[in-house]
Structure formats: C-alpha cells, structure tokens
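Notes to accompany the following structure.
Yeah, one chain of the complex is gone here, protein chain that is, but the others are all in their spots.
Order of writing sets the labels: A and B. Residues in every chain begin at 1.
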Amino acid sequence: MIKERPVAAPREAAIIAVAFAGLWFAPLVLGEYWLQLGFRTLIYLALAEGWNLMAGSAGLVSLGTSCFVGVGAYVAYGFLNGFSLPLPVALIASAVAGAAVAAVVSPALFRLRGLYFTVGTLALAELLRLLMINVSAFGGASGIFLKSDPPPLPILFHYALVVALIAALALTLCVRTRASVIFRSVRDDEDAAAQMGVRSYRVKLAAFSLASALAAMAGAVQAVKLGAIEPYGMFGLQWSIDVLTMVIIGGMGMRLGPLVGALFVIALGETLADYPEAHIAIAGVILIVLIRVAPRGIAGLASSLRIAASKRAPA
Amino acid sequence: MRKIIQVKCSLAAALIAASLSAGAASAADEIVIGASLPLSGPLAGFGSFQQWGYKRAVDEVNKAGGITVDGQKRPVKLIIRDDKTDPNQTAANTETLISRDHVVAMLGSCTPVLVNAGALVADRAKKPLVTGCDPLEAFKSVRKWNYVWDIFFDEPDLANAELKAVEESGAKTNKKLAIWHDNGPDGQVVGGKLWPEVAKSFGYEVVQNAEFPVDNQQFTSIIGEAKSKGADVVLVDAITPQAVAIRKQMAAAGYTPKVLNIEKGAEPVQFAEALGKLSDGVLVGGYWDPSFPYPDAADLAKAFESETKLSSSQHIADSYAAVQVLLDAIAAAGSTDPEKINAALAKTDKTYVVGPVKFDENHTAKLPIVALQWQGGKTVIVWPKSAKAGEFLFPLP
Partner (left out) sequence: MPDPGVALSTIASGVLLGGMLALAALGLSIVLGVMRLVNLAHGDFLLVGAYAGLFFFEVTGVDPLIGLPVIGLLIAALAIPLYRFLLQPLAERGAEAQMMTMFAVAIILENAFVLAFSADTRSIAVSYAALPLTLGVVTIPLVYVIGFAISVVAILIVHWLVSRTAFGRDLRAAAVDPEAAATIGVDVKRVRMLTFALGAACAGVGGTLIGTAFQFTPASGGAYLLNSLAIVVLGGLGNVIGTLFGGLALGALQSLGGLALGDGYRDLVGMALFLIVLAFRPEGFARGQA
C-alpha cells in the first residue's frame, strides 16, 4: 500500500471547503463550454467519491451505480412534476430514496461477499432497468418529461457543486477520521473485525447507503439538466462502467483518485469525441495501457513519482 | 527532480486544456453546423445511414461553392459527434457543439429519445435544429417547439396504410388480427393506441395485443398465442434485429399468417438479406423509396450503395433532405443569425428528395406513407393506387 502523507480531517475539510468556495464563482469567470465540462466533471466526481467510499473504505465493489442514479432521477421528477416542489427538496427526496433502496436491498446483497457482491449489484441494476421499461406507470421506455424548464446552467452548476462538495466531505469523514479505521477493518477482514466488536453489517450499510444517496442526488441533478429521462439513459449500465473506469484510472483508494479520474475521463471523452470513427476503440486501448502502466491509477503514479523523487538527490 | 516532474505535469495539463479548447478548429469564414448521431451502440445502424445522408448533402453544397451569407460565398463545415445511443451523450454533444464550436444550427439524432435530448438543449439555447427520424406525434408530445423542426411521417398514417392496402387489394382474411409492438415511444403509440382503433374501424377483431421491450430476443409465447387464436393478420412494430428474430421464430414455430406487416424493422435492405426468402410478402410502411418521382431519388440510393458497398435504407433520404432544408434556409436568410435562420425555416416550401416539405404551426413537415412489400429481395410499392408499382402478394408465402 502506497503511503500517503497523512492529512488530518479538519485540514482536508478546510482545503475542500476553500476549493469549492472558489469554484462557486466559476460561472462568473468561465465560458459556457467550460462550465458545461465543469458540470459533468462535478457529477462524475460525486459518483466516483461515493463509489470510492464503498469500495476503498468498506470493500464493497459495486457495479450497481446506475440503479441509484436512475432512482434519484425518477424520484426527483416525481417530486418536481407531481408536487411542484423546489429543486433542493427534490434533491433531498432523491437522496433519501437512494439510501432507502440501498437499505432495502442490503439484507440480501450483504450475504454476498467479494465477487458475488459485485455480480449481485450488476443484477440489481439490470433488474431495476428492466422493471422501469416494462412498468408503464413510470413512462415505460418512453420515459417522462420535466414539466417546467430546468434552471439555467450557472444554477445547475451550483447544485452540482454542492452535491460534489457533500461527496468530498463525506469521503474525508470516512477516510481521515477515526471512522476510517473501522471502515478499513471491515474491508480487510470482515470476520476478524466482527470478532473485535465491530458491527460490520452496520458499517457496510452506512457506506452503501451514503454512496447510494450521493449517486441518487447526482442522478437527480443530471436528470433536471436533461429535461427528459427514460430507462436506457438513467438506468443504463454506462453509469456503473464509467464510475469504475474513473476510479481505476484515478486510483482506487487514493484520496485524489476520484478527482483525477473524473477529470481524465471527461477530458478524454471530449478529445476523442472529435474522432467519431474509432474513438471507442482508442478509448479501450488507452484504458488497457493505463491499467497496465499505472497500477494505482494516475494519482498513484504521481504519488510514487513524488516519493521516488524525494528519495533521490534534494530538489 | 521534483521540479521536472511538476513541470511535466503542468505541461500535460496545459496540453489537455489546449486540446479541449481548440476542439475542431474552424476557419473564420466557414458556416459551421453540427450533429450528434448514434454511431455506436444499438442504434449504430440508423446512425450510419444518417451520417452518410448528412455528409453527402453538405459535400454537394460545398462542391457548388457553398452558401452566400452576408454577401459572400462561404463553405459549410459539418461536425459530427457520436452519442453512443446514450441520450446523456446526445445532450453533452449538442452542448459542446453549441458552446465550443459555435454552430449556427444543429441537425438531429435518431429516434425520439435521442432527438429529444439534443432538441431540448438546442431549443433552450435558441439554436435552430432540423431533424428527421422522429415520428411526428412523438415529436409533438414533448413540448411546443420554437427552434426545432421535424421532417418525418405521422404515426396515424402509418397505422392506416397497411390495412388500407389489404382492404383495397380485395384480399380475404378471417378478420382476426394480432398486434405485437415494442414499448418504445412510437411502438406504444402505433401498436398500443392507433392500430387497435384502425383495426376496429375496418371491422377487424383484435385477438391479441402484446407489448415487448425494444431489445427483446424471445417471442415464443407471443407467437404461440397468435397461432392458437388463428389470427390471419399480424401487425408488428419493432426495430430490425427484433424484426428478423420475429420472422425467423414465426417460421420456426410453424405459424404463417396470411398478412404480415412489420413496421420500422422490415424497411432496410438488411432485413431481406438476413432472412432471404423468408422476407417475401412482408409488408412495411415507408416514407421513401428510390422509385419515388422526386429529384435525385434513384441516384441517391445508387450512390450510397456504390460508395459504401452496403445495402441502403430510406433514412439516407430523410437525412439528406434535412440538411438541404437547413442549408436552403440559411441561404434564404443570407445570414448566420439564428433568429433569421429560424424564420426562414418556417417559410420552407419546396420539393426535396423525400417530397414536398412545408412546416405547419407545430414545426412538423409530414412525409406521406406508402405500403411497400418485399418481393424477391426488393421492395415494391403496393399502395396507394397512385404510386402502385406491383401486385400485392397474398397470402404470405
């Protein structure tokens, strides 16, 4: 395990708060294109942080992100269309819904360990997608439309910023405080942890619910921006795969992994999209090379380079 | 050493930022239009037809020197992005094209879900978007569009065409009808609502109405039920992979109704190629055929087949026409101002390769439907009488 210089929780939280406060003013400075890229990066960042929380901290490798993104999207539309409530309320409802779904499925899912858990989350995501397509009460394959127009981009950017901020702070809480010891004990050896008195089920549930709530909120904000949702777009497996790609490329278990991964995936996607003929294959090749060359992701690569550099002659 | 690494990292970051902002750098005098198409993923088949149609129309205009705008003849630049059959990506692509590449107008994607995703972005950004590949009722049901224009067929016409063809040919059936449709937007409209009404109005008894997901593979019980109820007429609405599966599985189940109509999926030539003789007799509604008496119709299909060495589909015509409509509007406006282009689009009134195009107050231009039937690997127009090119093959062989 690469040793990172430990950063105390309050200091890290402060850094995050300052960074996000600075970003708050981005709409005043950035052009529309950069703001849109920033929005997408923030949504992805929230998803990746949540995933990292589950996997890096509690050992739950999930392919079910799409399930919660979709739940958040549909619940948000339900509240906005049905009850005409303001967006923050709809977001909170989505978060609660995401956590609730996680809580409902965890008795079944947590019976599964390791590989089986991963496969189980994949099945869950697919099951929900198939259900949404078949049940016409939720619009079926045609989906549903947002009745009112979405707010303008700067406001949506702020919402994405808030969601990403919550995600970042949540991860700091789990990784930098004493809670991190408990999480890691469950990740490394659940049975031994249980022997030591750690209530591993509750720990896993906490991580899973939190990650799911974050994914749901991210899905809700994305859905509001789109203005129209349907099962293939909001429950599609591309969400689960994209998150995993980000975390692997960024560096699993590295604190900056999600951020680096999100930035890289968005940037790569944008650059390659200008070459529509072979961009998918190129993305695949880049992914394979990166996985080979950077076992701990880009953040890990940077970290080991820095350590190697500091071990040599003084700068 | 540290500094070198830091410098390297900063250089890398700067490079990425530069490549992002440069994007598809456009010359100052080019008229830039953009499109997001499904070039990969399940709808890649549609996307490739549209891409060809879009590109060809732009190439032809550029060969003739471009469009006169603000008194100067300028070339047109078309930027196409792949949305991987993901509406999130269609929206993202449309945003990039508008905010980074500063397109003056957009062209649409394919199928209502993807078209909607891009159209919502364009409408909000007040950029004109011309699209095909989006049935009119599905298009109208989203909202009252201000900047988005649709050239395609109307679902009620499609629902009527086949039964009218059967009735007018005088063919005798037991008037028992089965409906199988996917649960995509137009599948639900055509199969769930329109066909039952039309069937009743023609005096048919709807003995079965089955719905299945767009990517369904197994149709055994649907086919079995229709067979046991003895339906002579089967109306299907599904995309090509499912259309091929249905025809194959029907034969394998020993069920041959007298009339088989497969909307959407049976239209492209690949349907007949995948099925061989099994495609004979299958009816499909089409909004375009190379035999139509419109400018360049026959040439278009020939050009497609000789260039790509693939079999063609009506979607090459719709996309080709959409670009021409848009470029004609830009020329008529003589400006790249979105409002002026939009106003010019509203005044469109000309005959293109798909027929006469004129937009109504809902921003739709209707393409009339003909009933086509596969006979010996080729489509033959069997209805309406005015366009009829061959005899209606009955019953299904």
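Here is the rule we use: a contact is a pair of C-beta atoms (placed from the backbone, for glycine too) under 8 Å apart; a residue touches a chain by one contact, two chains touch by 3 or more.
Note that the structure is predicted; figures quoted are calculated from it, not measured.
Although it is not drawn, the missing chain touches A, B when the whole complex is taken into account.
Considering the whole complex, the residue from A:L130, A:I155, A:A192 or A:A308 that touches the absent chain is A:L130. Across B:M106, B:V130, B:V190 or B:V244, the single residue that touches the chain missing here is B:V244. One of A:A13, A:V198, A:L237 or A:L256 touches the chain omitted from the figure, and that residue is A:L237.
Touch with the hidden chain on the side of subunit B covers residues 40-42, 44-45, 47-48, 85, 183, 210-213, 215-222, 224-225, 227-228, 240-241, 244-245, 247-249, 251-254, 268, 270-271, 273-276, 278, 310-311. Mapped onto subunit A, contacts with the missing chain fall at residues 61, 108-109, 111-112, 114-116, 118-120, 122-124, 126-127, 130-131, 133-134, 237, 241, 244-245, 248, 252, 278, 280-281, 283-285, 287-288, 291-292, 295.
We adopt the following convention: only the chains that are shown with their structure count from here on.
Between the Cα centres of subunit A and subunit B there is a gap of 35 Å. On the subunit B side of its complex with subunit A, the touching residues are 1-3, 5, 9, 16, 19-21, 23-24, 37, 39-40, 79-82, 84-88, 91-93, 95-96, 99-100, 112-113, 116-117, 120, 124, 138, 142-143, 182-185, 187-188, 213-214.
Here subunit A touches subunit B in the complex through residues 31-33, 36-37, 40, 130, 133-134, 136, 140-143, 145, 149-150, 222, 225-228, 230, 232-233, 236, 238, 267, 270-271, 273-274, 276-277, 279-280, 302, 305-306, 309-310, 312-313, 315, going by the rule given at the top.
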